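The complex appears here minus one protein chain, its other protein chains still in place.
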Amino acid sequence: MSYKVVHYINQFFANIGGEEMAHVAPELREGCVGPGMALNTAWKGEAEIAATIVCGDSYFAEHEADAKKQVLDWVKEQKPDMFIAGPAFNAGRYGYACATIANAVQEELGIPVLTGMYEENPGADLKNKVLIVATANSAAGMRKAAPAMAALALKLMKGEKIGASAEEGYMPNGIRRNFFEKEVGAKRAVDMLVAKLNDKPFTTEYPMPSFDRVAPNKAIKDLSKATIALCTSGGIVPKGNPDHIESSSASHYGEYDITGVDDLTAETYETAHGGYDPVYANADSDRVLPVDVLREMEKEGKIGKLHNLFYTTVGNGTSVANAKGFAAEYAQKLLKAGVHAVIMTST
Amino acid sequence: MVKEIERAGIPVVHMCTVTPISMTVGANRIVPTIAIPHPLGNPALTMDEEKAIRRKLVERALEALTTEVEDQTIFEV
Amino acid sequence: MATMGNPRDYLILTNNPLVHRCMEGQGLYTIRLEEDKSFREILVEARDMVYAGHTLYTHPLAGSVKPNETPYKSLIVSMVPHGFDAQYGELMANALAVFDKFKPIVRELPDRVLRDFQLIDYTLLAGAIGFDAEAGLRRVQEAEGR
Partner (left out) sequence: MKLELGYIQIKDIQFSKECKVENGTLYVDPDAVKAFMYEDDDVKAWVKDFSFDIAKPGESVRITPVKDVIEPRVKVEGPGGVFPGVINKVETVGSGKTHVLRGMAVVTAGKIVGFQEGIIDMSGPGADYTPFSKLNNLVVVAEPAEGYQDHKHEYEHAVRIAGLRAATYIGEIGRNVTPDETAEFETLGIKEGIEKYPNLPRVAYVHMLQSQGLLHDTYVYGVDAKRSLTTIINPTETMDGAIISGNCVSACDKNTTYHHQNNPVVANLFAAHGKTLNYVCNIITNENVYLADKQRSSDWTSKLCRLLDLDGALVSQEGFGNPDTDLIMNCKKIELQGVKTVIITDEYAGQDGKSQSLADADPLADAVVTGGNANEVIILPKMDKVIGTLDYVDVIAGGHAGSLRPDGTIEAELQVITGATNEMGFNRLSAR
């Protein structure tokens, strides 16, 4: 029995047409189409493309939600062992569609996925979420890309352990994997140094963690129409700490409604933070979370609205990964609630 | 944490006493505050004076949110 | 390297009783022994002091014993704050990140192993400030009649 694969390609690779046909809606075809043939050949019967989904690049970009839903429905019906998209090479919108749809299939249907594209393709932004085989920057690279993708896909279908990115040809995805190089480390180091000394290209084996800076967002134009939310790492919670937020190494964050609250008082709020002297915050939590003045400004019409929920964590000893996770999660909530700007206070 | 909020597309101002920490965690708009245990207050003052200072700091924070910045910027009070 | 720091300014944060036994009263430094604190809690305490402006004198990840193996941690910060230094703040934050990436090991350690972990932690600390670790041990052993 061979493994069953669903393949996603765009209008160009399905021979429908170029840019002028990029508007075509998704369509499901039986068997393999275009580049799928190369994959089938490489699998030698061990796996086979059962169906191919063709979608115009502009259509996907302009109707992402609809396209996604349609593709997911079809893939679900097919019950494949694997979903492959592309390769997209340097085609930007196609690459974006491949990575996005592969990510959706993986997350929502739990099916292994793989795509391929050129490193600078905007779709490669998702490389930490979706396995992406690095390809050349034009379709001329198909001859190399197809066998690499086929081999990696087969491993994924068989549930085999996959090797390091350098061995398997996928883009580094933030997961470090060991493997044996051809030369010992010292030889590689000397070669790298000689290249560096001669201004020749070399590739570091461990890229330093990007000193990840997020560019500042645009300023808000009109405060009087803006919804402002308050967040704090100072651990302000309703008196009695109802959610039992730990004083250090917190495992969750707090979300509290301040509808109708004009002032935080010693009777109503306190801090759960264990890392600083809590006396001042307990006596008047506005000293950490300035609800009182923001309410005033709301009444004066200086700001549009103070968001009715605030988010709280304790900075003290909470692991970086956790803190990041908490903030990423409640940031989405703030976004959905239509918050325009955030004041974050720290102790 | 400020970075995650910024990443979600919401402008954020970090009010923080130790501004170098704020710089290291990647905040873009920073307003220095009073002291670690009471960033937005000063127990040595009367409640009214304290609130006035708090208001000044929050106004500065709102000003930061309405100011375009290119890079990490500290909005001294 | 024997260092030229000012021992009066050394505050030794530790959960290791051996550090206290061997070093208490033998120098101008101050020892804050907190036996009920975990390795991580000692790091957090130090980090918060560093954030509050205390100088960090020793590296928080001294030694190659992994943080999920040994329960003991000793390090030195200044008695009084001298002003926040971002470099120390980063070292402390990184040390906590390193601690957190190791998978916690749940186990009962036999006494002899605990004693050895205490010994290693103590010698690393002693070595850092030029305190004669062997002499310290001998003094304690003699006092305890061994």
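Chains: A, B and C, in written order; residue numbering restarts at 1 for each.
Rule of thumb we're sticking to: a contact is a pair of C-beta atoms (placed from the backbone, for glycine too) under 8 Å apart; a residue touches a chain by one contact, two chains touch by 3 or more.
None of the values given here were measured: they were computed from a predicted structure.
**Q** Where does the absent chain touch, in terms of which shown chains it meets?
**A** The undisplayed chain, in the complete complex, is in contact with A, C.
**Q** Given that one chain is not shown, which residue among A:Lys44, A:Arg143 or A:Lys187 touches it?
**A** Residue touching the absent chain, from the options given: A:Lys187.
**Q** List every residue of subunit A that touches the chain not included in the displayed model.
**A** Residue positions of subunit A that touch the missing chain: 164-167, 172, 174-190, 192-194, 196-198, 202, 204-209, 211.
**Q** Just checking the interface: what residues of subunit C touch the absent partner chain?
**A** 1-5, 56-67, 69-70, 88, 91, 94-95, 97-98, 101-103, 105-107, 109-110, 112-113, 115-117, 119-120, 123-129, 133-134, 137, 141, 146
Everything below uses one rule, namely that only the chains that are shown with their structure count from here on.
**Q** Rounded to the nearest whole Å, what is the centre-to-centre distance of subunit B and subunit C, using the mean of the C-alpha atoms as each centre?
**A** Roughly 35 Å, centre to centre.
**Q** Using mean CA coordinates as chain centres, what's the subunit A-subunit B distance in Å?
**A** 28
**Q** Which whole number of Å gives the spacing of the CA centres of subunit A and subunit C?
**A** That pair's centroid distance is 39 Å.
**Q** Mind pulling the residue numbers of subunit C that touch at least two other chains?
**A** Each of 93 in subunit C touches at least two other chains.
**Q** Would you give the residues of subunit A that are in contact with at least 2 other chains, written as numbers and ranges?
**A** If we look for residues of subunit A contacting two or more partner chains, we find 276.
**Q** Could you pull out which subunit A residues touch subunit B in their complex?
**A** Contact set of subunit A toward subunit B: 212-221, 223, 226, 228, 231, 233-234, 276-281, 283-284, 286-290, 292-294, 296-297, 302-303, 313, 323-324, 326-328, 331-332, 334-335, 339-347.
**Q** For a test of understanding, state which residues of subunit C touch subunit B in their complex under the given definition.
**A** For subunit C paired with subunit B, touching residues are 51-52, 84, 86, 89-90, 93.
**Q** Spell out the residues on subunit B that touch subunit C in their complex, using ranges where they run on.
**A** Interface residues on subunit B, with respect to subunit C: 18, 20-21, 23-24, 36.
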